[in-house]
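Accompanying notes for the structure given below.
Heads up, one of the protein chains got dropped from this complex, but the rest are sitting where they should.
So, chain A:
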Amino acid sequence: MLKFSGKSVYKGIVLGPAAVLKNNDFQVKRERSEDPEAEIARVEAAAGKAQEQLQKLYDKAVIEVGEASAAIFEVHQMMLEDDDYRDAISSMIRTEQINAEYAVAVTGDNFSEMFANMDDDYMKARAADIKDISNRLVRNLSGQEDVDFSSMEPSIIIADDLSPSETVQMDKSKILAFVTVHGSTNSHTAILARMMNIPALIGVPMNLDEIHTGQTAIVDGFKAEVVFDPTEELCRETQSRMKEEQEKAELLQTLKGKENVTLSGKKINIYANIGSVGDVGYVLENDAGGIGLFRSEFLYLGRNDFPTEEEQFQAYRQVVQTMAGKKVIIRTLDIGADKQADYLNLGNEDNPALGYRAIRICLKQPDIFKTQLRALLRAAAYGNLSIMYPMIISTEEVRQIYSIVDEVECELNDAGIPYKIPEQGIMIETPASVMISDELAEMVDFFSIGTNDLTQYTLAIDRQNEKLDDFYNPHHKAILRMIQMVVDNAHKHGKWAGICGELGADLELTQEFVRMGLDELSVAPSMILKVRKNVREME
């Protein structure tokens, strides 16, 4: 029995088989082959299998995160069939009389290097794609199974770390829990775990070589521990605790359909934060009153080019129609910092959190902004859509935004395309916007407080830095005072104010938030009913 401790991200408990995700850069051996034609046939077969694997990945991604992010798998399929690539492999096999694995590995390296040496950042990034498909071919040739989630039984994912785009690739219904060696409580892996209602541990000092896929594991989000090969007794104990949790969850379900109202009659809206079209199901399942933050970045990440207006429009419209009249607040592009996309060519910054990101990119590169705005205004004609602008620090920015929205409106008018001007609000996530929230409240329809970044900038703490977790106090008086100030300024001008940062789901603060006068809390879908319970039980 192996036990490790770490930080818990979601309090749940689960028992199941481990699935270890390793970055495999294993060695391929060069062997002589007497029958080159047979080796070439093996490559054909492996490529055929790879096409099927990629197709499955593509199909799954389209449903979960939309066509835009799924496109990367299509690109892999096309690269696999490239004449030059395949001819190079075949000709190496024939002239050097070697095995398929080695020919594929070397060819992959050669092509990959060619791209890595190009000037263009976008092309440089393609080197990784070629490596990826070559690895896939070699794995198929060696008979190594691809991590095929569709036939995988629900498992506990064990990994070194999980990047935002890796998590996009996973099948959410097959994941019982996450355990990673690295990561911080505010990283994307953590945010995802909370969204999916699944136990997750991060910062767990495991040696991945000691753990095998299939081993039984218990992830205990309450004790912040993971145990491999537990004793029978521990298994029984865990099963009974799992049953308790299940009963508690069912009780919470009785809260579905009930109003978010305190014993004395104060009301507050409880909405959901989501990051992809596929998450709308969780929103409705958990009885949210609306979507308080729809992160639009999924349309821009995990792909090689910009999403078109049409792609964006379809995604926004789908969400707005599925939500059938409930409010959907879509945040415009918020890329930069930890959510880079190669094709944007943002380059390297010393301080990405303080850098060229979000609304700054949109205002300096209005073509990107206008495409998104066009899609949003068009989708607004189909349901209850609102727009929210991130990273605002000045009234000038808001003025500029409105002038661009005017341009977009004129263009749509001239072209006779149906649209609607929606409610427009801003994220309050910089100390600057807090301090001028009185002036901003005159200009916009609502505020949504991004407590994650606001706390980061106010406390001067990098939320990705594990060493600082002890200094990070999300209940810091500075933050609470800022929230009160923002709410008061909004109300003075007849506007509403809510929270979309993670603090909104902090059950210790629910009462405080209602007393402060917040109009809305937008939280991970898994927290909606828990927040509701707190609201209904307070005076």
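Just so we're on the same page, contacts are C-beta pairs under 8 Å (C-beta built on N, C-alpha and C of every residue); 3 or more make two chains touch, one makes a residue touch a chain; residues count from 1.
We take it that contacts and distances are computed from a predicted model.
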Chain excluded from display, named as in UniProt, from "NADH-quinone oxidoreductase subunit A", "HPr family phosphocarrier protein", "Septum site-determining protein MinD" or "Long-chain alkane monooxygenase": "HPr family phosphocarrier protein"
Residue among A:34, A:84 or A:209 touching the omitted chain: A:84
Contact residue for the chain not shown (choose from A:34, A:119 or A:350): A:119
Residue of A:2, A:62 or A:75 touching the missing chain in the full complex: A:75
Candidates A:111, A:178 or A:447 - the one touching the absent chain: A:111
Footprint left on chain A by the chain that the document does not show: 71, 74-75, 78-79, 81-85, 111, 114-115, 118-120, 122-123, 126, 129-130, 304-306, 343, 367
